[in-house]
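Missing here: one protein chain of the complex. Every other protein chain is in place.
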Amino acid sequence: MTRTTVIIGGGVAGMTAASRLADLGEQVILLEREEQVGGHLRNWDRLFPNRRPGYEVLNYLTEELGSKVDIRCLQTVTTIFSGERDFQLQLASGKSLRCDALLLATGFDLFDARRKEEYGYAIYDNVITSAELEELFRSGAPITTRQGKVPKRVGFVHCVGSRDEKAGNLYCSKVCCVTGVKQAIEIKELFPEAEVFGFYMDLRMFDRHFEEMYYEAQQKWDINFLRGRVSECAENQDQSIVLKIEDTLTSRPLKMTVDLLVLLVGFVPSPETLRLAAMLDLPVGEDRFLEPADEHTKSTLTVKPGVFLAGAVKGPFSISNAIADAGTAALQIHAYLKTL
Amino acid sequence: MKEFGYTVHKERLIDYDRNDKRVLNHLKKHEPSVLTCIACGSCTATCSAGQLVDFNIRLVQTLLRRGEIEPLKKEVRKCMLCGKCILICPRGVNMRNLILAIQTAIDKLQ
Amino acid sequence: MIIEGKKRLWQEYQKEIADDRYFYVRSCVRQNFFPASEKVFLRILKEELGKDVYENAAHTTCSGIGYHSDVVPFETAMTVIARQFSLMTESGYEHFVTSCITSFGLYSEVLETWKHFPDVLQKVRGYLKEATGRTFELPKNVAHASDVIFRFRNEIASRGTHRLVNHLTGKPLRVVEHIGCHYSKMFPSKGVGGAEYPYVLVGMIEDWGGEVIDYPERRHCCGFGFRQYIVRANRGYSIANSKKKFESMKPYQPDFILTNCPGCPMFFDRWQYALSEMEGVTYGQNGEGIPVLTYEELSGLILGYDPWDLGLQVHQVPVEPLLDKLGIPYDPETKFAGKDGQDLGRPDAPTHMKFF
Partner (left out) sequence: MISFNLFVLPFSFGLIYLLYMIIRWWTKWIRALPPEDRARFRKGIFSRQFFSGLKEVFLESLVHRKMFRRNALLGFMHMSFALGWFLLILAGNIESRIYSTSHVNPPYYPIFLKFFIHDRTVLWFEINTVPGFFRFLMDFLLLFILSGLILAMIKRGRSRWFGMTRTTHSQLTDRVALVCLWLIFPVRLLAESFTDGYYGAGGGFATQHLGNLFAVLFRESSQHIAYALWWLYSLALGIFFVTLPFSRYWHIPTEVLLIFFRRFGIPPKRIASSFSQVEIGACSRCGVCIDVCQLGSAARIHDIQAVYFLRSVRDEQVSRDITLRCLVCGRCQETCPVGINIDLIRLIERYNFSGSHASDFTYLPEPAPRKAQVAYFAGCMTHLTPSIIRAMKGILQEAGIDYHFLDEEGSVCCGRPMMLSGKHEQAGELIRFNRELILQSGADTLVTSCPICFRVFREEYNLPVRILHHTQYLLELIKSGKVPLQTVFRKVAYHDPCDLGRGSNEYRAPRELLAKVAELVEVPEEKEDALCCGGSLGIYTISSRKRDLITSDALDKLTSSGPEVLVTACPLCKKTFSRLAGIEVLDVAEMVYGAIPE
């Protein structure tokens, strides 16, 4: 008899897990809410730390999927019924699916920068998010202020929506630091004369080649890193942004004007994940990400047999870590299916 | 001018836009290692002069980057140039030339 | 500036404001600073809008000025406030309106405290009972007086004789609005429009035809800061704060500053004079200062009240240039005449600021 696995979410983790499971001879159905698979990876111009084009990884994952996986796009799961040893999924399209194992790879949402009211995102002309900047890079559109000027000074605000009780998120989103450093370098590549500032509390260069990239940003690109969290922004008459920060290294308040301010927005759990978790009675952490069965040893399993987790449903993940995690999840699912 | 018994308080704020970056630009050219400081403070911790007086050699680098020339002038005078900091620095910042080059740059401005 | 962004935020910070039967408590200091403001508020509510506003003669300070100056303990402040509520309860009112921003902040703080710590409320009930024998109900609605004017801004506009338009050029007047820190910085949800982009004064200005200036130091404190002002040696710190704001707003060439706090208009007005005397600087056009108004004064002007009845002659920054722009007639001869028509004497003219 054929055993079926349904993967909800066709991002990096979902795609990888689907390929791995298919390689292991499992029958896989990959459900994706959007028109195409790829998730957030589709929005990246170049990836940290080596600044290779994002489409390279996307193409690789897509080619790997090939035709061995049943991919169904524009699908939303409305209800999940947990059976004795299987699951019944009701889709918004009216169809229903049965499966033996279920992998949640529904990923994350980006923090809504409007919630940090004091930064004036969506109010001041020249405050944008890192995702918007990445999109500008990707589209090749000229990067200017809203007034069409070449920016002479660009600021990157780290930890927007992360490590911030006021934003409701105590956790670190991990990848924003390195994203900020990457984008700062890319701004300098475009505008060598521009002054680029990173406003940070800690720079968490946690993975391989990250710290070297930070060093390069300082040494080769003359990017300034100023330690302190931006407290508030205001708009000048010429629509440049005045920001206030404590320069914690001199213990004095500091004020400066930037032409363009980029907010490095962090991860938040997607409402979709939480909705599915509620249907499956899965435990949710204080940070509102899903809890695996064991943080160290069963990180892709849940307390509910047959339900597995991969990638950013469990918190902030980099692409490479999500791919590795999804591979682990595939092996765990394969092992589980064998016991049925 | 009337006397009211008080004067307008001077701001402690670092006004980055107004500050003078010429010394910094001189240093970027003549001692580019200044760019790589990560403000770890190990230089200050080992500093010979810093054991005896409120001298923070890490702050020299920071003040320079902020364009705070007046306090910078006072700070650099306290250095003995003993060189311990260079041996400690994890990023290869050449502090001794930093001190001397700041003095040269300030001289040039005046 | 993306105005839709602000509007979206304003939508999120809607506040319920009672529409009648107000129990009004005064500010300790405003009658000295801007003597007609509270009177004008009552006049507008009663005469123009026909509302029921009640003042109890036994009401006192909220003790906020002492609380923020670290001389009154929180328990004392809560008990004083409990007494105010008991006066409201005894008078049969449920909608509490304060004239003072600091009071408003303190009432909000106390009510939030009682909400989260009901045992504290019980204790305070005990203190009040023990001290005065009184009991009280919590108000159904607490509003700042500017909230009330905000609520009826369109009614005022429709009854008004003037709009915030330069009657010579036809262009909207450019207005700096300044919200007292204690209005919404502590509890953003208690203020109309929240803490970062409060709407309470903006709404008045916009609906009365003016144009709001959003300048970099808008959020900054006026410089009152209780302890900073009260100790003379610290006044240099207070005035430096005001100066920072003036310098930031000056390039926008504001026609006047609108405020909703007892302290802010006081310091914007007096410190402009002090700065002009100390440093020879003025922040308005042609050696003038920037006139500073309370929202009650502005409402009175919109409604066509006589400027000298609004107490504008006691402002240290002359308001005549603004009255000229608004096209409001005034009699320079009666500026310093008392109610009985007797001359009260003219103050010395400032050295640098243009005086009328």
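For reference, chains read A, B and C in written order, and residue numbers begin at 1 within each chain.
Keep in mind that, in the parts below, a residue touches a chain if its C-beta (ideal position, glycine included) is under 8 Å from a C-beta of that chain, and two chains touch if they have at least 3 such contacts.
A quick note: this is a predicted structure, and the numbers were derived from the prediction, not measured.
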Task: Displayed partners of the chain not shown (whole complex) - done: B
TODO: Could you please point out the chain B residues that touch the chain left off the display?
DONE: 30-33, 46, 48-49, 51-53, 55, 73-74, 76-84, 87-88, 92, 94, 96-97, 100, 103-104, 106-107
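The rule is simple: only the chains that are shown with their structure count from here on.
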- [ ] Using the contact definition from the top, classify how the chains connect: line, ring, star, complete or other.
- [x] complete
TODO: Indicate the whole-number Å distance between the mean C-alpha point of chain A and the mean C-alpha point of chain B.
DONE: 39
Open item on the list: Can you tell me which positions in chain C touch chain B when the two form their complex?
Closed with: 232-237, 239-240, 243-244, 274-275, 277-280, 351
TODO: Would you tell me which residues of chain A are touching chain B in their complex?
DONE: 215, 218-219, 222, 224-225, 227, 247, 249-250, 252-257
Task: Residues of chain B touching chain A in the complex - done: 12-17, 28, 32, 35-39, 58-59, 62-63, 65-66, 68, 91
